[in-house]
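With one protein chain removed, the remaining protein chains of the complex are shown where they sit.
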Amino acid sequence: MDLSFTPEEQAFREEVREFFRTALPEKLRAKLRAGHHVSKDEQVEWQRTLNKKGWAVPHWPVEWGGTGWDPVRQYIFREELMAAPAPEPLAFNASMCGPVIIQFGSEEQKKRFLPRMANLDDWWCQGFSEPGSGSDLASLKTSARRDGDFYVVNGQKTWTTLAQHADWIFCLVRTDPSAKPQRGISFLLIDMKTPGITVRPIITIEGGHEVNEVFFDDVRVPAENLVGEENRGWDYAKFLLGNERVGIARVGASKERVRRIKLLASESRHGNPPVLENARFREKLAAIEVELKALEMTQMRVVANMATLDGKPDPASSILKIKGSEIQQTLTELMVELAGPEALAYQPHGADGRNEPAAAPEWALTSAPNFFNYRKVSIYGGSNEIQKNIISKQVLGL
Amino acid sequence: MDLSFTPEEQAFREEVREFFRTALPEKLRAKLRAGHHVSKDEQVEWQRTLNKKGWAVPHWPVEWGGTGWDPVRQYIFREELMAAPAPEPLAFNASMCGPVIIQFGSEEQKKRFLPRMANLDDWWCQGFSEPGSGSDLASLKTSARRDGDFYVVNGQKTWTTLAQHADWIFCLVRTDPSAKPQRGISFLLIDMKTPGITVRPIITIEGGHEVNEVFFDDVRVPAENLVGEENRGWDYAKFLLGNERVGIARVGASKERVRRIKLLASESRHGNPPVLENARFREKLAAIEVELKALEMTQMRVVANMATLDGKPDPASSILKIKGSEIQQTLTELMVELAGPEALAYQPHGADGRNEPAAAPEWALTSAPNFFNYRKVSIYGGSNEIQKNIISKQVLGL
Amino acid sequence: MDFDLSEEQRLLKDSVERLVADKYDFESRKRYGAEPKGYSDALWTQYAELGILGLPFAEEDGGFGGGAVDTMIVMEALGRALVLEPYLATVVLGGGALRRAGSAAQRQKIIPQIAEGSLKLALAHAEPQARYNLANVAATAKRDGDGWVLNGAKSGVLHGDSADLLVVSARVSGDQTAENGVALFLVPADAGGLTRRGYATQDGLRAADIDMAGVRVGADALIGGESDGLAVVRRVYDDAIAATSAEAVGAMQRALELTVEYIKTRNQFGQPIGNFQALQHQAVDMFTALEQARSMAMYATMMTQEEDADERARAMAATRVQVGRSGRVVGKNGVQLHGGVGVTIEFAIGHYFKRLTMIDAMFGDADHHLGILSDLGGLLPAA
Partner (left out) sequence: MDFDLSEEQRLLKDSVERLVADKYDFESRKRYGAEPKGYSDALWTQYAELGILGLPFAEEDGGFGGGAVDTMIVMEALGRALVLEPYLATVVLGGGALRRAGSAAQRQKIIPQIAEGSLKLALAHAEPQARYNLANVAATAKRDGDGWVLNGAKSGVLHGDSADLLVVSARVSGDQTAENGVALFLVPADAGGLTRRGYATQDGLRAADIDMAGVRVGADALIGGESDGLAVVRRVYDDAIAATSAEAVGAMQRALELTVEYIKTRNQFGQPIGNFQALQHQAVDMFTALEQARSMAMYATMMTQEEDADERARAMAATRVQVGRSGRVVGKNGVQLHGGVGVTIEFAIGHYFKRLTMIDAMFGDADHHLGILSDLGGLLPAA
């Protein structure tokens, strides 16, 4: 057991850091640090920069654009990316649909989709959740009826993140209504330009537009867009959700946020003593740092065990989502506390004419919206209650 | 709505306070403040002092020794008693079995038992829980078979507090094994000297002996000791548990403990700065004070509503147990923190020969045992989980 | 000790609750928020008709002689519906300064206009650099003949953009954070040299940043003395703490109801999610938080009468701690139990969460007040 990084790993970290230092546009870095979302164009441009370097999809097989890095190097890369901070490669392409196609797709599908995915020529989104199927995903109702060489899709998906930008959607659809819930589901790739698809925005509580409803009305999808076997989609979805685990702790992003809070809290504003001189604030921050360091070590254990456990999930990996989301939420809350009365003003991006600019800095104005928005992280991707049910059953055997 | 005490109520408080100032033996006060239990003799002597004053059972009807005080005065009395601090009248007599006999007992039972209860001539204990029936009390198995003018009792009770001192025990026993669980239960009064009763101590984690197991082996109990009707015992038990509600918050006791912690924490020990100068400790204490003040107000709401709600429980009363136990536990924990390294030494009352006295003050030496022991308060009398189930069902309708 | 409402209070409670129940469902609220001022002037007229705009003011001043309990009743009812109109700004804050320190002439001129709904007020005290230090006042007032000239900046003035009349604090003497030397002035919103930048707040209300550059007011604009304005502000803020605590209780109560209704009807795994024990216990935690906050809101209401400023400060700090913490529990659990829809703007629960968060942030958050309380030695004496 040796918990330090090797000199080679340290050198690799420096190489990655240097790349981000030079290749990442300063404007993008500043935008992320102020708590803003990046635009579609910015995301695409950045992912192409990564892809040119050969780092857009590090964990994919080398033949499809991967790097061949071991789990530790992949971890270092992700940490440095979040620390930069740089936009992460679009998860729907890189971590979700891509790996499914690599694992279960046909050779034709791989050739057709993977290179465009890596280069973000196609923007993908995820069609899993439905209004009646949130935690209980297997109860989904969107149907795909076979009609010659096509599937005819009807139904509704929801919580579809960034569907407004998407060229393609990967969907779970019910192909056998008579089978047991998990058995009759298939994994289908659908071109968003197909007639019959309607995207309707869902506005989140802080006023942002990240998620959407997607309606399917007799949408005809070529049968060649089925991934793997018909009615085996549930297995592919489980594989996909398993892949999410390590990234989901978002340790690097939280570390960046801690550093940022420290910097802001150590500055004297308006001639007042820095907030960091307040022992209570300092200790609250330190307490989160402890949780975060522990989570980082837990994540490293999981990463290091990936090689030895051979695909079987490490029991400790199941806490990454719960702890990771708690930490992220607490940090957004601490940011609101730091902003104090300057968190009050609401400044929508598209000014609605009735809002004049408030005299507060950008980071303070985004603090409350981020706090509100981040309630989602304990809800999506399997709520923390569902995560606890899973640990209870799978790890503790209850 | 007027949330202040009237001048008459203030005067009453002064009268009560003055009585405790003069009538309560200093030794008893000191013992309670140091975190020790009082002996049987001390408890008896004190309850007789109260009874002589006419204050041993304030909430009983005047004809049986009660005071006729309204709920607010009863509340003030209880608060001052705990603030003194003085031993509370033995709950098994005053708040549990007494009210059941008053409400459901026969005239003979009242005459025979109530005066001796009030004067603590008889020490009562409670025979409800069984090894297999904790949270699920209705599953109890101790049987009472009718045999002429007697019931023959067989079975086992547990968690019987201070059974080692007891002259009598009030028991829930199963008189109809064929009925539904709640329906076949009766409420029986049993003389602890009856042949066939064995009391076995249960030692709690901190080494104390408060609770016991009580075994019944063909114990013959006169049928006249049945309270109310046969097979209606579950109703009487529910009535009894309902009576516990207000006292169970133990606001007065917690206030006394807060004052004590403040005093101890404001003293400089060994020339060090007082612990209260540590902002973190001070804020932790203040946070508990807030919870406690809120609970006190909640309790006062419940008390004040007793008159108007006419016996129906105030929904707010259901939080008294949960919050009260949380506060008590946190205060014992804070006391351990205050004691610091001086909490380490274990000094059993009956020295076992291998323990020499440690150089730490009495309050520090009792801090950890009290912390350990007080885990019980979120378990007994319906665990906090059970309390939450009850609120969920009865208050929220879930 | 008596927690019962009087017959009059019961009537008041019923009538305010009925009004908001009739007029302030979630969809209506959205419409009111889209009106030019960010709230409904039509509703404001109805509040006047109901008598609640003049409620806490003395009858001889044109008010209705209500007490702190009456304000608590109104605020709790308004909180249930997340009412957008500037009741707090006009009646409790701006009007409160007049009530607590205005001259008879000022009161008798202004209060009838408040009561009839024709005049809205705001209290412009906070400044960008002050954070939560009420004594930090950099705006200045200089004598100018009989009158005064005001200069400086005020920020986050609740409903300052639509107020007709502002109560403005400014320093007459002393250092920027001195306890003495602050005065309060009545300043018409359209006074020369005064500019306002109005904006929405995170909870859907409105506020303004205000600049004063040589704003001239007459001698009759001074409220109270030249030096003790800060004590008035403290007193009015204490009133506002009690009032917003009651508002928070109303909001928490409704948030709990919405959540319980939701989990009773939302089905997953073939049953209402309200059947799941872990979710039930989270709802119970909301209930407990609510009841503890309700108790402290009552306590704060009672303590607004306390004349000892230190005693009052302890009570208000303690109340803010409990109400702030309870608000977080209720808001967060409410959203969490709603799941995905809880974070959308189409469901009411998220708006309750936002308002509860902002009530906490408004006069110093729960932890800030915990610090105040602990520095004051807490609530109980050592013994």
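Labels for the chains are A, B and C, by order of writing; each one numbers its residues from 1.
Rule of thumb we're sticking to: a residue touches a chain if its C-beta (ideal position, glycine included) is under 8 Å from a C-beta of that chain, and two chains touch if they have at least 3 such contacts.
This one's a predicted model, so the numbers in the text were calculated from it and none came from an experiment.
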Exercise for review: Would you mind listing the shown chains in contact with the chain that isn't displayed?
Suggested key: A, B, C
Practice item. Can you work out which residue in A:Val153, A:Ala253, A:Ile322 or A:Ala360 touches the chain that's missing from view? Key: A:Ile322
Review point. Touching the missing chain, which residues of chain C?
Key: 276-278, 280-281
Revision key, fill the gap. Note that chain A touches the absent chain at residues 1-6, 9, 72, 255-256, 258-260, 262-263, 266, 279, 282-283, 285-287, 289-291, 293-298, 300-301, 304-305, 308, 315-316, 319, 322-323, 385, 388-389, 391-392, 395-398
Check your understanding: Which chain B residues touch the hidden chain?
Key -> 129, 132-136, 139, 158-159, 202-207, 269-272, 278, 280-281, 284, 336-337, 340-348, 354-360, 368-369, 371-373, 375-376, 378-380, 383-385, 388
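FYI, only the chains that are shown with their structure count from here on.
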Practice item. Give the label of the chain whose average Cα location is farthest from that of chain A. Key: B
Review point. Between chain B and chain C, what is the gap in Å from one C-alpha centre to the other?
Key: 42
Exercise for review: Two or more other chains in contact with one residue: find those residues in chain B.
Suggested key: 279, 283
Review point. Mind pulling the chain C residues that touch 2 or more other chains?
Key: 370-371
